[in-house]
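Data block below; observations after.
Note that one protein chain is taken out, while the other chains of the complex remain in position.
Then we have subunit A:
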């Protein structure tokens, strides 16, 4: 179970650059504890010399992950300059802020303490909080996940790290039986405020077992929530929201996204676990995606825009439950849906989403929903084969063109 530690800078080299990271963050009447202000964050991929101390260590890193076309139409009402950091640092920032705020929050996982986490999400935390609050465990996923659940039942708020999401398959017993169910079978007596997080997804030739997408396996478990982060901004916000949630939350991160650079606000913010994110409003077709595929979609969107299409791109973020409001509004506007995911075709998130949209918005569809997923294949090692298992921007472009004929 040795993790392939691909902290390599090159990991992001082939990552398709996104068209625009501009999005609107609007309020909506809901129970969430969101700030009422609305502001636009624009991310700038160009490494700049920044006086802000957070970005000092990022100066040496190549950051070509997320480049933006400067968009003159965007109104930047940014309240403060914000600071630049990489996605894994954003996760760490969110985690650290929550650990400062509530001493019940602790981290449990393999190599999270002294090693700092295989993707450096917990780097430095053990020095600050001690070996008990950032617990290095033996290699026993099922048991330490169960331990986290027992700790959560008795008052703590553990964050469990799977060194690679795939390892959590060994913890399936505890995640399915105890994590999801104990609140119900105990008649509501015990709550399980755990966060289970870790890197997953298809990486750079990591081999079949380190390239798994577990969201499809976990989605049926009643009682859990699943979210997938895709930008530094939503990574931090979702991490904080997940920790504060009273429900067990599984936070899916992606191995190739950890080095995404973005400017995020200085002030504290918490995102909504159940909401989707509007990435690019449009008129012709709704493209639903999450995690790494967001960037393939945005690259395809660049091509599509040049060809005269106007795709609406939504990062669904909440894999369970689906934000049917945002998705529904989009379907009602465009009448065409393409789902682009990295999950396997069979029984994946896309399959559930297709069913959900068909059930709820059938009347608004002008065409059957198109679902682009990874091949039902164990991820091969060879780079060429690996490339063909996941959805590539060219395929997305072709699918949109065909759908919008």
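List of remarks:
As a convention for this text, contacts are C-beta pairs under 8 Å (C-beta built on N, C-alpha and C of every residue); 3 or more make two chains touch, one makes a residue touch a chain; residues count from 1.
Please note the rule applied: contacts and distances are computed from a predicted model.
UniProt lists the omitted chain of the complex under the protein name "Pyruvate dehydrogenase E1 component subunit alpha" (options: "Pyruvate dehydrogenase E1 component subunit alpha", "Vacuolar protein sorting-associated protein 16 homolog", "ALA-interacting subunit" or "non-specific serine/threonine protein kinase"). Contact with the chain not shown here comes from a single listed residue; of A:88, A:269 or A:322, that residue is A:322. Among A:166, A:193 or A:393, only A:193 touches the chain left out of the display. Within the complete assembly, A:133 is the residue of A:92, A:133 or A:197 that touches the hidden chain. Against the chain not displayed here, subunit A makes contact via residues 28-32, 103, 106, 130, 132-133, 137-138, 140, 142-156, 173-174, 177-178, 182-193, 222-223, 225, 245-247, 273-275, 318, 320-326, 328, 360-361.
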